[in-house]
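Below you'll find the structure I mean.
Only one protein chain is missing; all other protein chains are in place.
Chains: A, B, C, D and E, in written order; residue numbering restarts at 1 for each.
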Amino acid sequence: MLILTALGALGGLTVVLALLLIIAYKKLQVKEDPRIDIVEEMLPHANCGACGYPGCRPFAEALVREEALPGKCTVSSDEGRQQIAAFLGVDVGASEKQVARLACGGGINVARNRARYQGLQSCEAASLVSGGGKECFWGCLGLGDCVDACDFDAIKLNAFHLPVINEDKCTACGDCVVACPKDLLSLHPVSHRLWINCKNLEAGDEILEECKVACTACGRCAMDAPDQMIVMKENLPVIDYRNYQDTTKPMERCPTGAIVYLHPQKGKITGPKARPVIRTSARTDAPT
Amino acid sequence: MLHSMFSNHLPTFRHGIHPPQFKDDTKDKPIRHFPFAPVMVIPLAQHIGKPSVPVVREGQEVVRGQLLARADGFVSVPQHSPASGIIKKIGRVPGITGKMVPGIYLEPFPGSSQEVMEGRPVDVETATADDIIRAIQDAGIVGLGGAAFPTHVKLKIPEGKHADTLILNGAECEPYLTTDHRVMLEQAPDIMTGLRYLLKATGAPRAIIGVESNKPDAADNLRAHIPPDLPVTVELVEVKYPQGAEKMLITALLGREVPSGGLPIDVNAVVVNVATCAEVGRLLPRGRGIQERVITITGPGVEKKGNYWIPIGTPLRYVLEQAHAAPDINRVFLGGPMMGTAVSSLDIPITKGTSGVVAFRDAEAFARQNKIYPCIHCGACVEACPLFLNPSKLGILAKFKEYHAMASEYHLMDCFECGSCTYVCPSHIPLVQYFRMSKLVLRNEKAKKIHV
Amino acid sequence: MKTGNLWFIFINASLINNFVLAYFLGICPFLGVSGKLSTASRMGMAVTFVMLISSMAAYGIHAFLLWVDAPFLQLISYIVVIASTVQLVEMFIKKFSPTLFKALGIFLPLITTNCAILGLALFQTNKGYNFLESFVFALGAGLGFTLALVLMAGLREKLDFAEVPAIAKGTALTLLVAGILSLTFMGFAGLGG
Amino acid sequence: MQQKSPGKLQQFFHFPEGDGLATDEFIKGLWRENPVLVQVLGMCPTLAVTNSATNAIAMGLATLFVLVMSNVLVSSLRKVIPKQVRIATYILIIATFVTVADYVIQAISLEVHKALGAFIALIVVNCIILGRAEAFASKNTVWKSLMDGLGMGIGFTFALLLLGTVREILGNGTLFGFPFFPDSFQEWVIMILPGGGFFTLAFWLLFFNGMKARKKDNHTEVHPEKESVEEVYV
Amino acid sequence: MTETPLMPSANEAGSFKMFRAMVGIGIACALAIVATYQLTLPVITANKAEALEKAIFNVLPGAATRVNYRWNGRRFEKISPDIHGRDVIYVGLDKDNQLIGIAVEAGGQGFQDAIQLLYGFDPYKQHIVGFQVLESRETPGLGDKIDKDAAFKANFNALDARLNDESTRLAHPIVTVKHGAKTHPWEVDAITGATISSKAVGVILNNSVQYWAPLIHQHLDELKE
Partner (left out) sequence: MFRKTLEIGTSPHIISGNSTDTIMRNVVYALLPVAAYAVYVFGLAALLLLITALGACLLTEYMLNRWAGNPSPLNDWSVTITGLLYGLTLPPHLPLWMVFLGGVFGVAFGKFIFGGLGYNVFNPALVGRAFIQAAFPVAITTWMTPFTADRFAHIPSSTLTLPFLEPVYDITSGATPLALMKFEHHTTDVYQLVMGMTSGSTGETSALLIVLGGLYLIARRMMDWRIPVALLGAVYILSTFFHFIDPTRYPDGLFMLFSGGLMLGAIFMATDMVASPITHAGAALYGVLIGIMVYVIRVWGGLPEGVMYAILFGNAVSPHIDNFIRPRVYGTGKKRSLS
């Protein structure tokens, strides 16, 4: 008797519900991007809300609209997330790795300050106050906005308050490029190793008063560069990376070290002429 | 405090602050002339808008008042020579932004009588509004109230709008500064002449001169000089910072609120600084160009405090030397202490927008010793902000780099950087600096692209 | 006496024995969806709505099971009926009012399989509430849930801009705030009694 | 390895070659993907029934049972359940096992049943169970699902026990009902109140976060101190 | 990704398949549940009866067996021992099958949540003779003393619940008084620090006794059968 009641009750219930659900599916189905269903399928269906969306489906919709990235789901496994990323094609295509590059060598050991900046310790803020107090208007302020901007911990300030970019960690997201108020950072393929390490537009030796490693626009690098690879523009050498050759020749005669070679292991290398400049300044002015 | 209690009946705006005035040192000092510096530095962009274009060569001799550079378009003004002398160089000169900017070096002839070149006068009776506006542009006049916005642009009433009141801004609410005060005392006739031009140019039927009640002598003097046929009144307003901001003055005098993102003309008003007006009244009848302006040199670091006629282009170093500034000055800023810009070098020149030079010594550099605490939500800034913003929230958002929320939800872009909030904040949070920076970030954001 | 009792049930379910802060029901959405005020308030309304529906459904099923004398089917039929009803309602709203769906509907799947809803059904049965009492109970529980969620969301929005030590960021901080809120709600004890 | 085609049973369980016992599925739930401490799921029972260690164990075991059973059943039926009625059927299955667990616990001890109250029934809606059924069991073999269920269940029980122990010791001065402190101990009543549940869990999360942070700290290098360098002025 | 894979068609199940799966599993579930229910029912019933009896014998000292009675509006009727409800009372009999007292369940609002309690009533002496809390969520250490505090429980060893002359109401309503202020046998001496819970107990008892005592008094004979 009990069994019959149970079967009757629950069986009846399921029958009714199944019918209702089926009819509802047929009648009330709303057409949507089919990818939503597939992505939802790949999600764990925990409907936990940890992703910040009210459930798995809204999250799937956000994923399909590319408003969110799969990593937001804490419940899914790594493969699951990769699977979704792969399905939606949100992964980066195969192209040469790019990294952020800094166009300034004026650390506090070589470049001078004209005024003492007081205020928010941020480059953006300082740049608004008479350019930040650095003698060279174009130079790095060394307050580390780029360091803060980098989510990947790829930038550190060195002892002379110059940002150093860790090429392995940099993902070329470009956040630092946007953050720098002096526009000193830009994204380049890692293979571009010859590098103009200065942005000042003044010509002549007076600029050395401001910064010992500034480009004086003497033009030697442009002369020495093979195939017109370097041309002078607005008192600055510009490397034409379209016909780039991996050579250190152009920097041999640079008197200040404004053109450098970014060695993957050894870091910044300057030409022989400029080395004493760097060395003495590092020795005499650099505090311990 | 006591003062504001007694002057409560005076028209004013809500909120705002009462910083100490520091005006006693200079307010009774008549305007005196200043010697010419050995080298004058004349930047080509002393105004908001496009820089002017040089019309002289290096080595050319020029006469005081001669055109050095012409205006480049409508939102631009010409530069006139501040002295008779020789053009040494056309190149880069130090600018207040710390950047080298295009400019002209001029070496005045020593001992020259420095006669001013006369030009074509504009007669207020016969000239049309457009003539006056063109003449104001030709005279190189920009707003002398601080913003250095080309005055003729402001006077050109846009299609479909009209001005019912011209307001002369004689509030001078910034502590330390007394230029406008002196101008109102000494140049009342020029102001009245200028008013005729301005009223004609804008077509406004009446003018009000708003003067803070701490300058009753200036108000009385102006009233005494009002010609019977001029529809002008002088009104005292409460002593409160930033009473001189055009929005606040409009609210105080007319009871209107300039709409967010709008201009005074949207509430049918045009605001011009009294010194600007005096300049118009002085230059236009003789067809001259602007070559000098009245500046207050003051501050604890300055010995010969006073109000001076200083030729445009005089380097700051020279100004401070002549005013016997102390050798240990520590912070020098152009303009008043609330809105002025600190300079990083004394090589930069006085420009048309400079209304004061204030020098502090080490002892006054308080900002440095003050420890910054987190915002304690005391609400002082909210009660100070004349625009009824919420600087506390804005500051917190800025700290967390939520610039978009600041602009979209908390009206960041309305902030006119008066500094009242920073002034009152007990936690010494550099609120205004946050806001300037945030605005810059937002402005740059669209412009910047990632480039290889 | 009757209305007093209803009032008391309401206060009890919403404040004194708040579902989230005293009974620990619906903690997952409470932690998950309390980050933003706008989301939280809509979620709260959706929960209240579903609570009302499931309270009525549960009342019906309970009567039915009493009639067929099959108490052992209580749990399974509650959950199945509630889940399906909510799903039907969801599809219905989605079809006929996309705006309402945007506002409330998207929360429905998250709510279906949620402790607070089933807990409500079970409690009202255990307490032997009649239809009206059940309704008021559900209303109180839903509004209490909304209150907790909304308070939490306000605090969390504020805490988004606090220099929280790294180790406390995230769930730990939310739980702490919930704990303090729970202490605060102890102040309501004895109200209405 | 035999190259013979697998037998029926083997096919059913489908032992993968490399990790024959699917130990990883088991291990991950214990710690790396612990449902409570890492995924923050199933919070209600975690907080509600951990005012004593006994309750925590009982709840943990009940959940473990339902989790394993439903995982196994869902994964073995995964081929025959159409997608559209998936959730409904999973709920049916889970509810059945919960009802079973409910009656069994009642039969074993009414007292424990009373202490756990409605939360036994509420296992039905514990996010972990449906979550695992959906996320894992519906896509994996029976054996893997079994291991997954065991791992998650034990991880859940472990987390509950962490809470239950602290709350019972401080809140009641006992552990598993046996006196832990001398008689004159002053109980911290808050620990058995709702607030204490929140605080204890928050405390454990802080503790584990702190441990993780310390581990990470040992690996990161120190940067040059910004302030330690004097600037050069003209 | 250029092409979007279509929904796998295998997932597009027919209505019948859906129906079959759901109903099939539903029926299987029903069977499983019924089986468990059948298997555990005897044990659970026994457990429950035992627990209830323990409580009843606790509040009715000397009782050896109990009988359930239901008030059907006119009279008390004897019912099966596993039926409970708001209108059920338990008659305790001693070894000689003599009625020695009646156990009644009562409930009401306490400090934090509802309190359920069971008390023993001696219809001859018109006394409450025992008291036990069945369910409460009162604060541990404070409110839960109503079930732990020996002094408080001693209140109910012989709490006066005499009826008035017309036998319609209690002669003196049961009330809780502040700790140490008990002067009459119908007063309950509160626990310090838990006055609210103590008062709640008084109120619950009073409401319940006011209802049952006259009924029991009038229909005592029916219960003695």
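The criterion applied here is as follows: a residue touches a chain if its C-beta (ideal position, glycine included) is under 8 Å from a C-beta of that chain, and two chains touch if they have at least 3 such contacts.
A quick note: this is a predicted structure, and the numbers were derived from the prediction, not measured.
S.K.: So there's a chain missing from this view; which of the remaining chains does it actually touch?
M.R.: A, B, C, D, E
S.K.: Using the touch definition up top, pick the residue from B:Thr202, B:Thr422 or B:Ser438 that touches the left-out chain.
M.R.: B:Thr422
S.K.: For the full complex, which residue in B:Pro11, B:Pro102 or B:Pro175 touches the chain that was left out?
M.R.: B:Pro175
S.K.: Just one of A:Arg65, A:Lys97 or A:Arg116 touches the chain that is missing; which is it?
M.R.: Touching the chain that is not displayed is residue A:Arg116.
S.K.: In the full complex, which residues of chain B touch the absent chain?
M.R.: These residues touch the chain not displayed: 17, 19-20, 175, 247, 251, 257-262, 317, 320-321, 325, 327-333, 335, 337-346, 358, 360, 365-368, 370-371, 373-380, 382-383, 385-390, 392-393, 411, 414, 417, 419, 422-428, 430, 432-433, 436.
S.K.: Can you list where chain C touches the absent chain?
M.R.: Residues 37, 150-151, 154-155, 157-159, 162-165, 168, 173, 176-177, 180-181, 183-184, 186-193 of chain C touch the chain that is not shown.
S.K.: Name, in rising order, the residues on chain A that touch the hidden chain in the full complex.
M.R.: Here the touching residues of chain A are 113-119, 125, 128-130, 133.
Here is the rule we use: only the chains that are shown with their structure count from here on.
S.K.: Return the chains shared as contacts by chain A and chain B, ordered by label.
M.R.: Looking at chain B and chain A together, the chains touching each of them are C.
S.K.: With chain centres set to the mean of the C-alpha atoms, which chain is at the far end from chain D?
M.R.: B
S.K.: Of every pair of chains, which is linked by the largest number of C-beta contacts?
M.R.: So the pair of chains linked by the most contacts is C-D.
S.K.: Going by the average position of its CA atoms, which chain sits the greatest distance from chain C?
M.R.: So the chain farthest away from chain C turns out to be B.
S.K.: On a C-alpha centroid basis, what's the spacing between chain D and chain E, in Å?
M.R.: Spacing between the chain centres: roughly 35 Å.
S.K.: Give, as an integer number of Å, the spacing between the C-alpha centres of chain D and chain B.
M.R.: 68
S.K.: In chain E, what residues contact two or more other chains?
M.R.: Each of 18, 22, 25-26, 29-30, 33-34, 36-37 in chain E touches at least two other chains.
S.K.: Residues of chain C that contact two or more other chains, please.
M.R.: Touching at least two other chains: 28, 31, 72-73, 76, 80, 84, 87, 113.
S.K.: Can you give me every chain pair that touches, using the contact definition above?
M.R.: All chain pairs meeting the touch criterion are A-B, A-C, A-D, A-E, B-C, C-D, C-E, D-E.
S.K.: Quick check on the complex: what are the chain B residues that touch chain A?
M.R.: Residues in contact with chain A: 92, 96-100, 341-345, 365, 367-368, 430, 433-434, 436-437, 440-441, 444-445, 448, 450-452.
S.K.: For the complex, give me every residue of chain C touching chain E.
M.R.: 8, 12, 16-17, 72-73, 76, 127-128, 189-190, 193
S.K.: Using the touch definition from the top, list the residues of chain B that touch chain C in their complex.
M.R.: Answer in residue numbers: 374, 396-397, 399-400, 402.
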